[in-house]
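Got a structure for you, written out below as structure tokens; questions coming shortly.
For this view, one protein chain was removed and the others were kept in their places.
Take a look at chain A:
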Amino acid sequence: MGEMDQMKKEAEGLKSQIEAARKAAADTTLADAASGVAPAPRVQLKTRKTLKGHLAKIYAMHWATDCRLMVSASQDGKLIIWDAFSGNKINAVPLKSSWVMTCAYAPSGNLVASGGLDNMCTVYNLKTPVVKTVKELDAHTGYLSCARFLSDTEILTASGDTTCALWDIETGKQKTVFLNHVGDCMCLALSPDMNMFISGACDSLAKLWDIRDGTCKQTFQGHTSDINAISFFPSGNAVVTGSDDCTCKMYDLRSDQEVISYQDAQLNSGVTSLALSVSGRLIFAGYDDFNCNIWDSLKGEKVGVLSGHDNRVSCTGVPQDGMCVCTGSWDSFLKIWN
């Protein structure tokens, strides 16, 4: 048993080393460094559109890269493709399994994907006369919590089986499996340069992965409960997480640590979703308490709130051009705000 004790000792030593190195780099906090920055203006956004059509809780939404179309997924067993400008429904895709937890729009606009308690990621072609299933990606042994297309041929998934995977859509096989989390993976986000991705899990950790070599490069701790939402800061140098511990946090990749926490003593609902404005200054975070709070990312202050849903805000998204923010809720509606 000597070797086991040796391993344990080395592990403890390395953990202390990492903690010490992080402390040595922590010569200030983001809030202190930003104390001279003018506060963000009080943000008062109005609902411009309410998208009605789903008959049950909405669990996910994702903008298309044209910033006009978007896909939403509901446990009414449908994916709806919306034209957000007009509020019209372009397509309704019936799902084999109504227990959907995620949806994604491919950058090309040709494909969408969904997945959930069926443990599969199903890819659909929107460009055929009738929407067709392209592939059922079946290998995860747990629910599908998140999916994001890299292109029409590759997709990343996060699963309740604690792994993330990169799939070849044409062959339907996993090209790479990302192993390291010890809790259900709940969310993932692609880096702006598409070489890395970040995952958040029920082990309260966020992990940065190299897509091509399959390795976990960095692990970020600090949350005390499941991480439900994650996003890259637009520069690609930081990530923002949202958790059941009622806080959001920003971790800087290059200093390898948490640089600010977004929390309020009066907020005691978990964070379900988050999205950043294009400059990275505003964080839109959806909570279990039916609201979406707006945070000044540099100063850590709440600068606004989006109230209007009658149930939990389950998903948020800002399109690439930053012209609005969309919130989706268990009340079955999606709202567009700006």
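The definition used in the following text is that contacts are C-beta pairs under 8 Å (C-beta built on N, C-alpha and C of every residue); 3 or more make two chains touch, one makes a residue touch a chain; residues count from 1.
Here is the rule we go by: contacts and distances are computed from a predicted model.
**Student:** What name does the UniProt record list for the absent chain among "Ciliary neurotrophic factor", "AP-2 complex subunit alpha", "Guanine nucleotide-binding protein subunit gamma" or "Large ribosomal subunit protein uL10m"?
**Tutor:** "Guanine nucleotide-binding protein subunit gamma"
**Student:** Check each of A:188, A:248 or A:282 against the chain that is not shown and name the one that touches it.
**Tutor:** Once the missing chain is taken into account, the touching residue is A:282.
**Student:** Among A:139, A:259 or A:305, choose the residue that contacts the chain missing from this document, as touch is defined above.
**Tutor:** Of the candidates A:139, A:259 or A:305, A:259 is in touch with the missing chain.
**Student:** Sort through A:73, A:230, A:298 or A:334 and give me the one touching the missing partner chain.
**Tutor:** Considering all chains, including the one not shown, the answer is A:298.
**Student:** Contact with the hidden chain only, please: which chain A residues?
**Tutor:** 1, 3-4, 7-8, 10-11, 14-15, 17-18, 21-22, 24-30, 33-34, 37, 40-41, 43, 45, 48-49, 68, 84-85, 180, 215-219, 233-235, 237-238, 252, 254-257, 259, 277-282, 297-298, 318, 321-325, 336, 338
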